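Here's the structure, in structure tokens; my notes come after.
Showing subunit A:
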Amino acid sequence: EGITEFNIGILGGENAQDRLTSYSCLQTYAEEELGVPVKLFAPADYDGVIQGLLGGTLDMAWLGASGYAKVYLTDPDAVTPVLVKANLDGSYVYYSIGMARKDSGIESLEDARGKVFGFGDPNSTSGYLIPSVEIPKLLGMPMEEFFGEVKFTGGHEQTIVAVANGDIDAGVTWADGQGAWEDGYNSGALRKAVDAGLVDMNDMVEIWKSKPIPEGPVVLRNDLPEDIKTRMTALVEGLKARDAECAYGVAAGDTAGFVPITHDYYESIIEVRRQKSN
Partner candidate 1 sequence: MELHVRKVSKVFGTKAAVDNVSFSLREGGFVGVIGRSGAGKSTLLRMLNRLTDASSGQILVDGTDILALSGRAKRDWQSRCAMVFQQFNLVPRLDVTANVLHGLLGRRATLPTLLNLWSGADIDRALSILERLGIAHEATKRAEDLSGGQQQRVAIARALMQDPALILADEPIASLDPMNAQIVMDTLKRIQTEDGRMVIANLHTLDTARRYCDRVIGMRDGRVVFDGTPEQLTLGVARDIYGADATFSESATSTDIGALSTDRDYAAAMLDD
Partner candidate 2 sequence: MVDAPASLHAPADYAALMRRKRLYSGVIVVIFVALMASGFRLADARNAGGFIDGIGHVFDFPAEILSEALRDWRNLPGFLLEFLPSLIETLNIAAVSTLFGTLAAGVMALFSTRGLALWPRLVPVVRRAMDVMRAIPEIVVALVLIYLLGTGPVPAMIAITLHSTGALGKLFSEAAENADLKPAEGLASTGASWLQRMWFGIVPQVAPNWSSYALLRFEINIRASAILGFVGSGGIGYDLKTALQWGQGKYDEVVAIFVLLFLTISIVDALSDRARARLVRGGQPA
């Protein structure tokens, strides 16, 4: 049994239209490959894509690790992770980075006691989930007690801007952990903010760095016919070789390409998330 159309969800974060534009090459290739219309969707928050996957209206998406965990916990049979983006050095991890303004005098998490601490989107792996588990372990007490106030800014960009502006005293965002702090590392939200002129890295200090976090997986809906799954996986896996510029756009930066991955890789994140639920 075939399919009549193929829908790809794209996560939020930057200019919606730009995202659609960077994916349009993938759309063309997928249409060639599958012979059905391929549509792109870019809702403003993570949840839109997650609901689409759960409801079976989206067939493929590149999720954050935590987003995948949410899908899995809600319905283990909904999607399967197939690929993950590899960094230039072949690794596929990134880090949650704690930061503060240099002039705030905060140089480590300890210094942030009683201060306002900001997270991004509650569904974000690096922006909330990982730090919310690792930080209390490090501090030995719940964050709500240690910090004066814990806030959600809504996203990585907002957190960075809020810290830079002094709205919040410290916050977390993500980076690949490669390259120099002064450049905002090689890639990630910080680097984007630096490039956009939103922050001056001279004014910022790193106060914390998480353990490595696996990159979010590209997932496919389980109900898809096997052969469609294989073909789409192959398409994305071979994207870098076929069209490096397209791969750059889809991966939102330099990449060594997409490499296969399995569900097991995310077990720990799922466990973390399970703990955080009521």
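How these were chosen: all candidates are chains of the complex that A comes from, given by their letters.
Methods note: contacts are C-beta pairs under 8 Å (C-beta built on N, C-alpha and C of every residue); 3 or more make two chains touch, one makes a residue touch a chain; residues count from 1.
All of these numbers come straight from a predicted model, not from anything done at the bench.
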Pick from 1 or 2, the complex member that touches subunit A: 2
List of subunit A residues in touch with candidate 2 within their complex: 7, 9, 39, 41, 45-47, 50-52, 55-58, 70, 73-74, 121-123, 151-154, 158, 162, 165, 167, 273-274, 276-278
